[in-house]
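Below you'll find the structure I mean.
Part of the complex only, each chain left as placed.
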Amino acid sequence: MFKITIGSKTFEMKTINVTVWNEYIHEQTDPAVAERYPKGIHNTIAEGLQPYNFNIRTATLEQPEHGLTKEVLDQTDVLIWWGHLAHEEVADEIVERMYERVLNGMGLIVLHSGHFSKIFKKLMGTTCDLKWRIADEKSRLWVVDPAHPITEGIGEYIELEEEEMYGEFFDIPAPEQLIFISWFKGGEVFRSGCAYHRRQGKIFYFQPGDERYPTYHNHEIIKVIANAVIWAASPHGAAPTFGNAEPLEDIN
Amino acid sequence: MFKITIGSKTFEMKTINVTVWNEYIHEQTDPAVAERYPKGIHNTIAEGLQPYNFNIRTATLEQPEHGLTKEVLDQTDVLIWWGHLAHEEVADEIVERMYERVLNGMGLIVLHSGHFSKIFKKLMGTTCDLKWRIADEKSRLWVVDPAHPITEGIGEYIELEEEEMYGEFFDIPAPEQLIFISWFKGGEVFRSGCAYHRRQGKIFYFQPGDERYPTYHNHEIIKVIANAVIWAASPHGAAPTFGNAEPLEDIN
Amino acid sequence: MFKITIGSKTFEMKTINVTVWNEYIHEQTDPAVAERYPKGIHNTIAEGLQPYNFNIRTATLEQPEHGLTKEVLDQTDVLIWWGHLAHEEVADEIVERMYERVLNGMGLIVLHSGHFSKIFKKLMGTTCDLKWRIADEKSRLWVVDPAHPITEGIGEYIELEEEEMYGEFFDIPAPEQLIFISWFKGGEVFRSGCAYHRRQGKIFYFQPGDERYPTYHNHEIIKVIANAVIWAASPHGAAPTFGNAEPLEDIN
């Protein structure tokens, strides 16, 4: 946070602290993925977000505490999550730590196969299951809420030549704000951009991003993620208090 | 309403009064439509609904007061609406009468091109505009809320070999319950089953049913409409009172 | 399910199977509660629901499998839940069994202190924490969605002379349908009637019912619970399938 004064007006500038988390396995075991994302999906996303002036760090599964120490999470305004093969290897203690941070105001952006992550399932209260197909298939993400800031700078839809199909039924609570619906060439649709509030925190699920495709090199996809960071980092209210409460008015 | 006693238990049986409204122009001017719907879309829908034991009447634009006299509307639990060419010919006075009835608890089911009807636009507060294309095109309506009673008896989707495409952005308020999302072969998606409450009344918009196609001869489409009738006729609460109100508690 | 034919019309009659669950501890340990609810809160609710022609059984914590065997849950259309002191004593295996049944279409009505039950917290994905106060305090439940069937037969509000206060912030996801908001004399408000869908199942949380007060002898409270049973037992759609899916259209 810093201030700038121009003429008689002073602006508060808040730099958003973003942590991009990746399980970082495919890139180290699959040569085709390694070629596509030589420094890992997390670094491709981080580089894509460079123009947006966030303070970005990355973290991966293999690091101590998966790179998500209490200090890191306390300093994170928005956490971006990519995982696929190793959801079960994420320690419950770290999941609980993220959960508390979301309830206390940290934004969370869950990408693609992260739908099955422990943290997303715990926050949704459902299985987050879905249909899927790997067929190098065209998809098109249609904007269905053009008032939402996450759609800024995007046209009526985003077209991806090749992506993994995710299809309905997607076993999530009805999105509080449904922002994108995807069309897939094979005949399915998917609620592919879904926003939620949980206590003081904001959550956005975004469907694209299978490791087989260069999706995170796509500027429109990065733009949506950047918009989601700004949305998820927007201010929130005070922490509520719970438990036994004295009356505010005379009861008798 | 009548009662049946079986052993020690008494059941109240409510017969739902349904009015199927149709502007009834295409069928009288276009031979192809006349062949498809010889007695009019309204009568095809009414016949389709026969197995569901509703009390059904029909009404059309050309009748006095468009067949929607005060008496008819007062006796209507659920109004089904099909219109296309002549939205502007529906008298404002009748629109106002329907509007009052919806707010006071009458269910309203708006079909297909009824998205541009005066009554739907007035209740939504938006233009209800959309994209469209007539290309004898396959569509598939995916269930995205399988807890909703309107989906009873329907599989994971309904497939229609040929329908008019309606595409996003659909200029409506975000549905309170989004029940169907449609896939169209030409590349679009559409929020095709949308539920709303307005004061004591329930509203359901359902996309299929262009006059060029035999959609209302499709048993699954009729099943959805029947389910929607039952949902829209389900009980509601008391009429609220408005205006200057005495305090219920001692203020001083 | 049975059928009745009257003249040319045949009606399908579905009898709703309700299980009322109670931890049943206060009534066995606190003489004042025992006097108020001599056969337990579960039996008071079951007796209150008699006029509504449900098939009702009860179940309690102390029974084997808490009275919620697989067979019982499979035969339950709607489960009503009251618990307070012993949430942690409900076995995780039984919670998982209930969870699966809700996702597969069983209705769930969570009463009062059940907000802290394992099953409700798991389905909500939040802590479900709140403010509370025991002060024999007047509350008033205002209807804010008079189109909802749960409000049938209720006036503009229900007044309770004495209840426990529950106050905001209530740490739940925003209700999909907010039906009642409570006023408390001591100065708080509470979202006291909240409806959700989870996959094929319907959930209703209803705030009143502390064991210190005769709330479940109140006909309006029982009426709301009966309405909620009918709503939660209303039909649902087919079970979705998940996993790898063949394309429905030619992709190439």
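Brief remarks follow.
Note that the chains are named A, B and C in the order they appear, and that numbering of residues resets to 1 at the start of each chain.
Here, contacts are C-beta pairs under 8 Å (C-beta built on N, C-alpha and C of every residue); 3 or more make two chains touch, one makes a residue touch a chain.
All figures in this text were calculated on a predicted structure; none of them were measured in a lab.
Note on stoichiometry: the full complex in this file contains 4 copies of its one protein sequence, with 3 placed in the shown coordinates.
The definition used in the following text is that only the chains that are shown with their structure count from here on.
Of all residue numbers seen at the chain B-chain C contact, over half occur in both copies; the interface is built from largely matching residues.
For the pair chain A and chain B, the distance between mean C-alpha positions equals 37 Å.
One simple way to say how far apart two chains are is to compare their mean CA positions; for chain B and chain C this gives 30 Å. The multi-chain contact residues of chain C, meaning those touching 2 or more other chains, are 176, 185, 197-199, 240-241, 248-249.
Partner chain A is touched in their complex by these residues of chain C: 103, 122-127, 129-133, 135, 137, 165, 167-169, 171, 173-174, 176, 185-188, 196-199, 240-249, 251. Touching chain B in their complex are the following residues of chain A: 140, 142-146, 156, 167-170, 174, 177-178, 181-184, 187-189, 191. Residues of chain C that touch chain B in their complex: 2, 4, 6, 9-11, 13, 53, 105, 138, 140, 143, 145-149, 151-156, 176-177, 185, 197-202, 227, 231, 234-241, 248-249.
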